[in-house]
Structure formats: C-alpha cells, structure tokens
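Heads up, one of the protein chains got dropped from this complex, but the rest are sitting where they should.
By letter and in written order, the chains are A, B and C; residue numbering begins at 1 in each of them.
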Amino acid sequence: MDFALSEEQTILQDTVREYLRQHCTLESVRLNVQDSITLDADIARGLLDLGLPGIVVPEEFGGAGLGYLDAALVAEALGEAIAPIPFLGPNVVAPYALQSAGSDQQQADWLPKIASGNAVFGIAFSASSSSRSDGSTSVDSGQINGEHTFVIDANDATQFLMASGDSEIYLVDANDVELTLLRTIDRTRSVAQITMNGTPCELLPGSSSNGALRRSIAVGRIMLAADSLGAAQSMLDKSVAYAKERKQFNRVIGSFQAVKHMCAEMAAELEPCKSLIWYAAHSVLAIPEETVVVACHAKAHLSEVAQFVARKSTEVHGGMGFTDLLGLHYWFKRIGLNRQLLGSPDEVREEAAQAQDW
Amino acid sequence: MDFALSEEQTILQDTVREYLRQHCTLESVRLNVQDSITLDADIARGLLDLGLPGIVVPEEFGGAGLGYLDAALVAEALGEAIAPIPFLGPNVVAPYALQSAGSDQQQADWLPKIASGNAVFGIAFSASSSSRSDGSTSVDSGQINGEHTFVIDANDATQFLMASGDSEIYLVDANDVELTLLRTIDRTRSVAQITMNGTPCELLPGSSSNGALRRSIAVGRIMLAADSLGAAQSMLDKSVAYAKERKQFNRVIGSFQAVKHMCAEMAAELEPCKSLIWYAAHSVLAIPEETVVVACHAKAHLSEVAQFVARKSTEVHGGMGFTDLLGLHYWFKRIGLNRQLLGSPDEVREEAAQAQDW
Amino acid sequence: MDLAYSAEYEQFRNELRRFLKENKHRSPDMFATSFTGEERAKAARDWQRLLIEHGYAARTIPREYGGYGAEPDPLKSHIIAEEFARHRVRPGHSGDNRLVPTVLELGTEEQKQWLIPPTVRGEMTWCQGYSEPESGSDLASLTTHAHVDGDDFVINGQKIWTSGANRADMMFCLVRTEPDAPKHEGISYLIFSMDTPGIEVRPLITMTGEAFFNEVFFTDARVPTTQIIGKRGEGWFVANNTLKYEREGLGDPNQTESRLLELVTLMQRETIGGERVIDIPVYRDRLQKLQGRVLAMKYNSMRVLTSRSKGEEPGLPRWIVKLQGCELNHQIANLAIDALGELGTLYYGSPLLRDGGRWQQRYMMDLGLIIGGGTAQIQKNIIGERALGLPKEPKYASESS
Partner (left out) sequence: MDLAYSAEYEQFRNELRRFLKENKHRSPDMFATSFTGEERAKAARDWQRLLIEHGYAARTIPREYGGYGAEPDPLKSHIIAEEFARHRVRPGHSGDNRLVPTVLELGTEEQKQWLIPPTVRGEMTWCQGYSEPESGSDLASLTTHAHVDGDDFVINGQKIWTSGANRADMMFCLVRTEPDAPKHEGISYLIFSMDTPGIEVRPLITMTGEAFFNEVFFTDARVPTTQIIGKRGEGWFVANNTLKYEREGLGDPNQTESRLLELVTLMQRETIGGERVIDIPVYRDRLQKLQGRVLAMKYNSMRVLTSRSKGEEPGLPRWIVKLQGCELNHQIANLAIDALGELGTLYYGSPLLRDGGRWQQRYMMDLGLIIGGGTAQIQKNIIGERALGLPKEPKYASESS
C-alpha cells in the first residue's frame, strides 16, 4: 500500500512546474490573452522537449508510455500556471480514445504524430457529456453533418475526435470543418463551435460497443479536475503569501482571525481534493471499473471546491483581487470555465448516481 | 405605508413576553418535559387571562378579534420562551379554518368555546402538507376511517380538524379516536398519531370548494415560522450575551473575530426574517392572494435560517451549548421539529414554485 | 401595518406619474444615439433643471443653493425612486450624495455658494479620493500628504479605487497634513479641480475587463489653503459624514428582485434536453431558496423605509443590507450561470452569448461589491460591534495609536 507519488512522478511534476515558472509567466499569459487564443508556440516547443505531448502514448509509438496519474500531475501544473496550452484534448483524451477504440491502423497512424506534436486533436464530446449543448450530428456513408459546440482545444487542432449518437467516436480532419471560436470569460483555453457539412469521417471501431466514449469523457473530466486543483492551489498559495505581507491596522492581515480562517477553510477543503484526483487518475488503468464514478466525483467536487477557493481568495486579496494588477482573475476565470466543461457539477453528480445504480 | 407593528401589537407581544418570562422559565419547561408532554395548566390559565385562545376569534363570538400578525407575534413570543403550550392548532389554525369553511352553526358552536378555552383543537393536516406521512383516511356516510400521523397539539385536544382527500376538512371529537403520542426530539410540542375506526365526522362545508385547507395549512406554516423566528432570536440573544461574558485567553470571546462574525452572520440572516413573517402574517387577511406563496417561503426560509442559528449559537457556547446545563438544546430541538412539521423545506419550496405557475 | 399609502402620498405619486408621462421624452437617455456628446450633456442638464423645478431632484437641498427646498420625507423619496425605475426613466440627482451633505453641514457659506449650485445642476461633478494602495480597510492609515507652501497645500501621493476620476471636474480628498499627529488627527479634507497640474489619472482594469475605477497620482499638486472643508486635522471626522451617505444603496433589494425575475425568465426560456431549466428540480429548488431570501430583504427594506419616515434610526435592519444584498446578487448570478451551463461561460462578443453576457459581468462585479465599500469582514465587524454591542478587538502591545 503506497498511496503517494513516486519519485519519478514528483520529478516530472517539478520539472513541468519549473519550466512553466520560467516560460509561462503572468506577463506571457497576458500577452496571449490579448489576441485570439492560440497555442503559445514557444511554450509548446518547450513542453514538446519535455515529452509531454506523448505522455500517455506507448513507447512503441514514440511516446513516454506513462499513465494518467502522470498526466493529471501535468494538468495540475498547467492549471497552477494557467498555461494557455492545449493538453487535455490532444495529449490525454485523444490518445486514450485512440488506444481504447482505435483500430491498429489508426493507432499506428496517429499515436506517433501525437507524440511528436505533429497531430493536435480537438475534442468534440460536449453533446454527450453535457445536455446543455444543442449540437447534434448524424453520420451517413462516411460523411458527418451537424455541429458541435464547446469543442475543447479547438483553435490549433489538426484533427477532431467527435462523439456521435450515444457512444460512437469519429475522427475528422480539421480542414474539413468550419470553426467559429467562442469567447469565454477564460482566455487561456480555446473553445469553439464546429460545423460539418458532408465532412468525411472515420469511425473508431471499438467505440461502437466498448464504452470508450464514456471512459474518454471520464478521463477528460479527471484532467479538468486536476487543472482546477492546480489553479485553486495557486490561488490559495497567493492568498497565504498576500496575507503574510499585506498590512492593515499595523498588523499583517493573516494575523486577523477572519483572514486566517478563510485561508484555513480553503486549505481544509482543497487538500483532500489532491487525494481524490490521484485516486481517480490512478484508477484509469489500475481500477477501470471505478473510473467513471470517481471521475464524476472528482469533476463535480473540484468544481465546487475550486469555486469556493476562487471566491475566498479574491476576498482575501481585497480590492486588489478584483483588479487586473495581480492578475488573480485569470485563475478565477479558468476555474469558472472548467466548472462547466464536459458537464456541469449537478449533471455530473447525477451521472455518478446512475453509474452506481442508486 | 407603514410597515411596522402598531403600538397595540408591541404591547401585546411585550405582555405575552413578560408573562412568559415570569411563568415559563427554563426550570418550568424542564419539569414539563420530564413527563409526557401536556399542556401546562398554570401557564395555560394565565394565557387565557390574556385572551390568547380567542386571539383571532371575532368579538361577536367572545374573542379578541385580532389578526394573524397579532397571532404571529404571540407565536414568536412562545417560540422565544419555548413555551410548552398548544397555540398554533387550537388558537390559530382551527379558528381560521372554521371561519373560512365552517357553517354558521359550526362557527357559532365552536368559536366561543375556542375563545373560552373550553375547546382545544388538534390539527391533523400532515397528509396534505407533507408527502412523508403514510396516513390516509376515507369518509363514508358521516364516518371516517384511517389514520393521521404528526397530528399537532394533539395531547390535550378535545376536537380534531383533519384533512381528507385533496381539500376537505372534517371535525371529529377527540373521544372517538385512538391516540398514540409520538416522541420527538422536542418535548415542548405534542405530536401524535391518531386512528379512526368508524369515527363520526362532520364536514366543514366550505372546504369542498374554496381552498380553505390549503390556506389553513399556510396559516399554520406562518405560525411555525414565527415560532422558529422567536426560538432563533433567543438563541442569538443568548449567544451575544454569552460572548460578552465568557472569557478565554483573558478576553471576552466576543472580541475574537471568529466569534464576533458568527454572531454577526446569525443576526444578518435572522433580522430580515422578521419582516418576512410580518408580511406573510399580515397578508392572510389583507392580501390573501399572496398568502400561500409567502407562507411557503416564510416556512422554508425560517427552517434554513433557524437551523443555521441553532448550530452557530451552539458553537458560540462551546461545550456548554452541548450540555443540559444552559438548556440551549431545548431551543435547538424546537427549531428542529418546526423544520419538518407541515412540510419540509424543499417540499414547501416546490409548492411555492407551483403556486406561482413557474 | 398598512401597506397602502395615504392620500397625500397617492396624490404625490399620481402627480409624478403625470409628470413622467408628459416629460419622459425629454429624458436624456432618449437622445443616446442621435445626438452629439455636447447635445447629450445639455439634455442632461436641462432634464435635471426640470426635475429640480418639480421637486423630483435635489429635493431637500435649500433653494438658495439651487435645490427644491422641501423637508426630508423618505416616503416621497422612495416614491420618486420607485416611479422613475418603473418607468425606466433616468432619475435626477442631488449633486453628489456624499459631498453635498458634507458641505451643507460643515462648509463655510462661501464654499456652499461656490460648490453646491453647480453641483446640483450637474455642471460640477465629483470623485472621491479616500482609499490608497496601502490603506484599504484601515483608511485612517493613509499616507498621501500635503505641506503648506505660501497659500497652497502641495499634495504628493497616490489614491486608488477612484471611480469617475477620469470624468469628474472635482475631487474631495483626504490627505495627511499634520504628519506628527496621531493617525486619526492628522488628516484634512481638501477639495480641488481635477485639472490641477500635477494630477495624473490612470484607469484601473478590473476582472470584468472594464475600468470602473482609477488610480490618481499626485506630484506637487498645488491647492489653495482655502479649499478645505472643516479645519486642518479634522478631515477624518468630516469624512465620516460622507461615508455615512456613501454606503446606502449597495445591495438595494428592488434591484435584487428585478434580477431574480430576469433569472426566472432565463430559466423558463433555456432548455436542457428539451426540458425547461426551471422544471429541473435541482435548479428549481435553488431558485426558490433565493426567492425566499429576496422576499425577506424586500420586506426588510419596507421596514427600514418606515423607520426612516418616522425619523427613527432603523438599526440592525439597515446595517445588514449591504452584506446580505451583495451576497444575494452574487448568488443570483451564480445560479444563472449554472443554469446556462457551458453557455454561461461565454462573455462579451461571443457567438451563442445569452443576455449580452450580463450574468458573468454581474457575477464578478457583485464579488467586487462584496469586497468594495467595506469588505464582508469589515461589515461583520460593524454588525457585531455597532448593532450587537460586542467589544472591539483589544489594542495590542505593539500597535501605535
């Protein structure tokens, strides 16, 4: 029994953190956010050097062959730094879906390209994960028609995986769809609407029967939850640091019980979330029969806790938290977007109940 | 526009408060609670002298001819003192129902007896106000069969009003039913299960068509909400007093932000409830078309706020709040019982939504 | 308890309604798209003058200073606010509800004549220079300072959270003029033109993306020593007069109620899988919970209004309004966003945007209001100490006065 990160995992996460600390500063995020959201090419190249695009791609296909806990640790670090980088879609959910449901040929075609950063997959699962989207599609003789909204990591995508019907996953080329960017409160993650009009598509054959779509969504939810964990942890850390520095009434504000207790409440809520994410991510390969339920809980619980932290952290920062000066709101908004993607908390909780036959 | 109590109303409430302060001490409540719950004869006689039993009975029938805001002020005072006295059922809901739906003869028979304290009505409306009760009844040729649970103010009742079917109200004699006391956490309000077996019953004829049952339940809910308001206000007052007295670390605990803020949060939540109750109670005669919705909100909102106050007040008192020494738990428990009677908060909120056609 | 208005007030209301019906078209917002900035400004001044003439603006300000000169009557003021809101007509103003009462109470006759008439006419607009980067909740620790040089105060330092500083003609401002006095006794209340050389205004972008506030920098800005309200060193006590007025209005329950009704409309319009959001029990229950709280605050405000109309200090029911009202607005916006799900994350300028993005804007803005004008923590201190009589925190050993 060893419920802890391995030394390699700690090193992996610290390496990504250190890289982002140097290259993904608040200033660089601000620059990114001013224009339309696009993959920051410099940061992306650095992450490619770290091997992140192929993190869960098997070594035989040129990847790192790591697991989903490793991927969650990276997602957490990206959330901490609010990195404007697609990761969840192209580097975690897509290789998971391809390995779960793709044909041998599809895996051989795409997994190496994912690992080398030459294929970037956007994920159009929203219609199956969140009943709020109106988008629907139909497939006829290898062509797909219809639209998807809230497509994740859309802007720089070269390919899309998309849900159709109840459980099937199709692969389409990004050149064959019409893409309209959606502008959300968050500007660090690209989200779009895509329209298909007789667009050629290719089924991932395993998905017709093996529940790969549902499990792929679960993996995506775990990554979003890990991202929110990281973002919320950053906000808590900033709050504690600010509370130790900022003085009012000749005392650092952290010595006031009201401020101290807000920090303590944030920590008390957030700390157990780390273990919840670890367990959920670990379960993907080790205890797959538990993944769907735990992923629902990870997503829903982190949505609530991170929202709580985002608010309290802003309060601890007082007026400064409300301005752009400290940039705290970038974290606030990323947490706000994560909350709704791939299913809002109450929808996801209902799925957890159903998955347990309760 | 005068959204305030009249001088007479203030005097009425203060008189009841003063009477209860002298005669309904914590010690006398404790004595009452040790045995089975029964009307405290001494206190009841005193309240009779104050004219409370006939408070809403018209003067022509020997009552005080006051309104439901006056009744709510009395209910609030009874809640403050956790008085072990039936009031809601026999002295408010029963005369309201009789006036709303009773025949001239029924009104002439019963209203004077209510005002003189010679008739004490228990209220068996639970099956129509709370879907949790299994009890159901059927009426056939002037006889009623079946059972009601959570009958309010049951123990000393001489008569019962009971709901049957969707909207009808029947009057039965207490001697003709079989009564089993239910033991709740609260011991200051008597609640029972009653069984009818070919029991003679008499219809309140207006109730077949005029919605009197629904409005009678609304009146009962307002009184329960007023009772919880009073009980919660007592708990807040005790907390503030304790926080000003109790010293720890050489300071009165009320000077600690954590304790001060708990008191402030209780006050901030509770104070607007007073206006909500006033409005709801005033609406019964003045704006009857609003009563059902506002009564639902008064009941549901006070259930939540009073529960919050009950918990925080206990926390402010520390270990002492958990013991019997200060008796704080009697208020805690009365609030807990009120929360569930005549519909739990979520059921009542759903009724409010339906009543607004939302 | 009588929710009807007496005949006097009903007549007042009827007159106002007639006035609004006849004059609504003159309200400057009607000119919004078709006139130039200068014409718009003139329309606003004309509208204000018309309202003062009829006693619907500057109502209680003495006639000699350009007001209508009526006795204070909170019920009439309430009726005015209510009817203008109901008719969606731009209300008048009383100049500046922080500065004008302060000058009337504590200014010299000369200051009153100089400042109040143009302010009341809307020809002299104001911003408030109180907060500083290092003194937020602890306002009295401000460090912007002025020394006397000849006939002038020479001001150096920085203010923050100054709303309207980029548009205002004038500022009323707290500066430290007696550096050696205890912190509450070294402050003066100065007034000066925003055109004074040495003043620089920089907009402060907030999380909503808009610049509601500014930073104001002072570099040797010279202000005549006559431009002080009250005496030197008394500014803290002068300002407390202003603060008393400023906090009113945040958390207004009528606004909260209309937001709740907007939310109902949203939930009746939006669907999830073909079902109206309002019919989905978890959202429906959250909506009802909020409605209960909104009603309680609405009736609480009627109680406050009644107390005021009787000349009583409303006490606790008034102290809680800001804390509860801003929180409630924030929660209403939160439910709206959750009801919209993914669509609730969209913001200004996006395809598929609902209600112009205003729910996200409010969600953030209301959080700003929970913090601003006295954080929730400070509000709880005030409620605990002033309304419940709990003791302040004791002075601690190392604290300077």
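What we mean here is this: a contact is a pair of C-beta atoms (placed from the backbone, for glycine too) under 8 Å apart; a residue touches a chain by one contact, two chains touch by 3 or more.
Note that the coordinates shown come from a computational prediction; the quantities given were computed from them, not determined experimentally.
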**OP:** Could you tell me which of the visible chains the hidden chain touches?
**Re:** A, B, C
Original post:
Which listed residue, A:Tyr19, A:Phe121 or A:Trp278, touches the chain dropped from view?
Top reply: A:Trp278
Original post:
Thinking of the whole complex, not just what is shown, which of A:Lys113, A:Arg311 or A:Arg349 touches the missing chain?
Top reply: A:Arg349
Subject >> Hidden partner chain, residues of chain B it touches >> reply: 126, 130-133, 149-150, 180, 182-186, 191, 193, 247-251, 256, 258-259, 311, 314-315, 318-319, 321-325, 328-329, 332-333, 336-337, 340-341, 344-347
Original post:
What residues on chain A make contact with the chain left out of this view?
Top reply: 1-6, 9, 69, 240, 243-244, 251-252, 254-257, 259-261, 263-265, 267-269, 271-276, 278-279, 282, 286-287, 294, 297-298, 300-301, 304, 346, 349-350, 352-353, 358
Original post:
Residue-wise, where is chain C in contact with the chain that is not depicted?
Top reply: 280-282, 285, 394-399
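Simple rule for what comes next: only the chains that are shown with their structure count from here on.
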**OP:** Return the chain whose centre of C-alpha atoms lies at maximal distance from the corresponding centre of chain A.
**Re:** B
**OP:** Look at the interfaces B-C and A-C and say which one is made up of more C-beta pairs in contact.
**Re:** B-C
Subject >> Mean-CA-position distance for chain B and chain A (Å) >> reply: 52
Original post:
Quick one: chain A and chain C, Cα centre-to-centre, how many Å?
Top reply: 40
**OP:** Would you pick out the residues of chain A that each touch at least 2 other chains?
**Re:** 256, 258
Original post:
Can you list the residues of chain C that touch 2 or more other chains?
Top reply: 377, 380
